[in-house]
Structures are given as C-alpha cells and as structure tokens.
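Omission of a single protein chain aside, the complex is shown with its protein chains in their original locations.
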Amino acid sequence: MTSSAKKTSFPQNVDRLLVWSLRGIAVIVGTIVLFIIGFLILESLPVFRKVGVLPFLRDTSWNPMQGVYSLTPMLISTLLVVAGAVLLAAPIGILSALFCHYYAPKPVANLYRRLLEIMSGIPGVVYGFWGLVVLVPLINRLHPPGTSLLTGILLLALLITPTIALIADASLAGVPQEYLQGAVALSLSRWGTIREIVLPAARSGLFTSIILGTGRAIGETIIVLMVCGNIVQIPSSVFEPIRTLPANIALEMDFALGDHRSALFVSGLLLMGVNLVLVLLAEAIAQEEIYHN
Amino acid sequence: MDMPSSETQLISSPSEDDLPLPCLYIDRLSLYYNSQLALQDVTLSIPKGSITALIGPSGCGKTSFLSCLNRLTDLIPNCKICGQVRLEDLDILHPKTDTVALRRRVGTIFQKPNPFPLSIWKNIAFPLREHGVKDRQRIDEIVEQVLVDVGLWDEVKDRLKSPALRLSGGQKQRLCIARTLALQPEILLMDEPCSALDPITTHIVEDLIVSLRGKYTILIVTHNLAQARRIADYVALFWVKDGSGRLIEAGSVKQIFENPQQPITGAYISGSRG
Partner (left out) sequence: MSRQNIPPSQNNPSGVPRSPATTKSDLIARSQKIAYADILLSLLVWAVAISVTAVFVWISVDIVWHGAGHLSWEFLTKEPEEAGRQGGIASILVSTGLLLSVCLGVAVPLGLGTAILLAEFTVLNNWFGRLVRRSLDMLASVPSIVFGLFGNAFFCVTLGLGFSILSGGLTLACMVLPLLIRSVEEGLRSVPHEYRLGAASLGLSRSTTLVNLLLPAAFPSLAAGLILGIGRAIAETAALMYTSGYVERMPESLLDSGRTLSLHIYSLSMNVSGGDSSAYASVVVLMILLLVTNGAAIWIGEHWLHSRIQN
C-alpha cells in the first residue's frame, strides 16, 4: 500500500505546523522579561550618562529637579518597612499554620484556612484604604502624624501574613506521619515535637514561605503610598513618615520629565535587582535543602 | 552459549504443513535507551494470520520490541533503533514512513486498559473519523460490528453514550480491542493484555484473541506460559544476556514446549529458570 518514500501525511504536517507555532509563541513569551529589563536599562541610560552611578548612592537626598539623586534614604526605608512587616508576619504566619495542624479541631482549622485564603486575596488598595481611614487616625492619636513607618509595617504585615501562613501550612502538611508517630511513642511534649521534629522537617517550606512573603512586601506599592506619608528621609523612629522606592515611582511618574523620569527608571532597576537577589536566595536555599535531604 | 544471531528463523522443522507466508520481517533489530543497549540483534519472521507469543522474564525487552514495530518508540525521548523492520513492502523504521498510516495497520493493545475519557461510542468513532470515515451511518455500522466481534455489543448496546471509564476492567480491554479493530489493522500487538484482569475475564479475552486468528496477525507478550500454550501458534523466547535483551529461540508451540533447542528455553519452560 505504501512505500517508504511517501510524502508525509496531512496529520503529520499539521503536527509540524503546530509545534513551530507553539515554539514561536513560547519565544514571544520568553522574551517579555528581557524586554522589561531592556527597557528599564534603556530608559535609565540618559541620567546615567549625565551623572553616573555614584550620585544614586552618595547624594544628600532625593530631589531630581535640582539634580540630587540619592536613592539611599528610600532604599533604607523600603528595607525597613519590609523587614518590619516580615518580622511581624513570619511568626504570626507560622504560628497560624501550627494552629491549623496541631492545635485546632478540624472544622475550626478548615474555617481558619478559608479565612486566610480570603485574606490572601484582598488587594493592597483595600488594606491601604482601610489603613488610611481607620488606622492612621488611631496612630495619630498615639503619636502624630498617623502616616508613618509603623502604619506601613502593620498593614504590610496584614497583607503578607496569609501568604506566609498558607505556604507554611502546606509545608507542614508534608511532614511525614511517621515522624509524628515516633514523637508520640516517645511521649514528647507538643512543644518538644514541634520544636525538634516538625520545624526542622518543614524548614525549607517555611523559608520559602517567608521569602515569598518578603517578595510580595517589597513589590507592594499602594499600601505604602497611601499610609506612609511619603517624606524622603531615613526615619529615626517608627512614627516618622517615610517614602519607599515603589511609592516614589508611583508618586513622581505623573510629572517626571527627562532626567527625572530617567532617574525613576533607575530606581525601578534597583527594585528589580533587590527582587532578583531574593529569588536567587530562595533558589539557593531550596537547592541546599534538597541537597541535604 | 553462542547462537547465530542472524539465523534464527521461525520455520524450522520440515514436517510442518505449508506455513503461511511471513508478513512481518524483523532483521537485526537493536534498541538503545539513552545510549544503553536494551535489545540486541533480534531477527524474526512472523507468519501471516498467526498468533505468536513472546515469552520471557521481565525486563528482557519484549515490550520494547513491540514498541518498535509501530514506531511507538518515537514517543520515548533518547531512544535509538537500528536494524530493519518490514511489513510486507513497507519499511517501518525509515524516517519518512508515514507513522499515522503505519499505526492504522499495526494496532496496539496495552497491559492496562486505556479507553479515552469519552463515551463508549466516541471511543470508537473518534479514531474512525480521524482516519477519514465521515459518514455517520457508516460509523454506526462499524461501531456495532466491532462491538459484536469483541462480544461487548449485548452488554453495552443500550448505553453507547455513557462514559467508557465506567466499564469494568475486562469490558474496557475489550473496548480497546474493538476500537483498534475498527481501523482494520493487519497486525495486532498485545502487551500482556490479560495481566490486569481476573481469571474469568481473562478467559473471555483469550477466547476473543483466538477468534481473531487468521483475520489478523497477532503478537502477544505474555508471562503466562500456560496462556502461551493455550492460544499461540508460535512462540519466541526473549532473555537477558550480557546486559541486553536477546531473542534466544523461536519456533512453533509444539517445538518450543516439547523439543526446545536451547538450554535456556528448556530451563524456562520447565520453570527451573526465569
């Protein structure tokens, strides 16, 4: 019926067309991130050419209209607000996960998980709005002004706690049953079991949850924009207003022109850099855990 | 012990009646997975319309051998085949061979029944449509015909549109055979088709396979020597030698079971090895 030299059939040709179209699509998708980095660099070049890199670290303050470009106060403010949020959210998140697994009766745990899932879907703008309307006046009564580092920390912590809790919850679920049975057999206390057996076993998942939460906090613009006061400075107390890098971009993009606009792209590059470091850190930890286990 | 690798033929004893012509020629077939030799220099001829049982312990390449015959090895990454396989005048291993047409002529039944997550009717109609049968009435005729052939028609005729996944294991396997038969293949490759089934269902499927003799050429991999004896005309024994699968001996059922030429064959048949 057929000989070996027959041309390829219609279905085979369709298949080949499909594969090449898909490859084309994947190439487009794969290059998006390159485009992003490329454009960031492209738009940053004007100001780099004009003033170089050092002013972004060494200048006295941020005032691009006067040619002053230090990103340092805002970088530090960003790191402070994120660190504060993570320091608050990580224990709360992990304890919440422990609650779901080891302390709450099943229906309560499931309800709590649902709650966390709903909370993790609440967008930053909602937290920011509530913070502006409720939290800021409250903190203002404590120590004016209400818009401050503290408000930002509290709201960011609210934002990322569900993320940390849910991922920690998933990684606790991965702790093998045998470990727990062994602990019961040795009549270890609950705290002992958790401290010595569960937490070490779920260590990499817990780290991942914290890193993901940190990433989310770094990228969050709206909350900080709404409740932190937006003053460029290195705060000397938690009650002082601050401005973070993302908030700065959002604020000034409106009217920034020329070198100013270019400088904003530089800060965008810095943000991407910080995020990249975080992602690499997460991978390194994941690799090491796999290696050791 | 050495055996002449390119001389193993199926027809050996001159007292056999005139045998059907071979329709499938395998010549020095070798298979590599990830550069590791899995199957070496298999040479075999399969007579038309016969049932050939491929026996041997696990891991000696019987399933891999079957996969070569309709180029299902194309789906396995890092897999290389050397040698020649000819279906009458078609060079199966040639890169330009139309695998779609090939796989219509050489059908496969798998160890674990794998009907599609579609209705019973659609399981058969869908491949038919893809192979060019568009007329709805014709499809219905073929569906009924093959379901009758596999003995499923009475059991499912009232629920052709219900999901195939709800059938029992034996029914699923018979459905898989039915949808393969619908394409009117010449050769059926069966990889331990009954090993996932209970004894009663196995009996039913075995009867079905035997009923297909003559119309189709069947190669069936089996671990069950009794089954091979029951249903096969010819037997080919595979074994692992020097790290790769080899064809040790092939011949008629009578010859292999009563008068094996190779010591390994004798040992395997008698159960003292394998």
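Note that the chains take the letters A and B in the order they are written out, and that residue 1 is the start of every chain.
Just so it is clear, a contact is a pair of C-beta atoms (placed from the backbone, for glycine too) under 8 Å apart; a residue touches a chain by one contact, two chains touch by 3 or more.
Bear in mind that the values here come from a model prediction, so they are computed numbers and not experimental data.
Q: If I consider the whole complex, including the chain that's not displayed, which of A:M65, A:L87, A:L186 or A:M253 touches that chain?
A: A:M253
Q: Using the touch definition up top, pick the residue from A:L71, A:I194 or A:I210 that touches the left-out chain.
A: Final answer for the missing-chain contact: A:I194.
Q: From the list B:V100, B:V133, B:V210 or B:A267, which touches the chain that is not on show?
A: B:V100
Q: Can you list where chain A touches the absent chain?
A: Residues of chain A in contact with the hidden chain: 11-12, 14-15, 18-19, 21-23, 25-26, 28-36, 39-40, 42-43, 91-92, 95-96, 98-99, 103-104, 112, 115-119, 121-130, 132-134, 158, 161, 189-192, 194, 215, 218-219, 221-222, 225-226, 246, 249-250, 253-254, 264-265, 268, 271-272, 275-276, 278-279.
Q: Since one chain has been left out of the picture, which residues of chain B touch it in the full complex?
A: The list for chain B reads 70, 72, 74-75, 77-78, 99-104, 107-108, 110, 112, 114-118, 126-127, 130-131, 163, 165-166, 176, 179-180, 183.
One rule holds for everything that comes next: only the chains that are shown with their structure count from here on.
Q: Using the touch rule from the top, collect the residues of chain A that touch chain B in their complex.
A: Residues of chain A touching chain B: 1-9, 11-12.
Q: With touch defined as at the start, can you tell me which chain B residues reach chain A in the complex?
A: Touching chain A: residues 89-91, 94, 96-101, 105, 130 of chain B.
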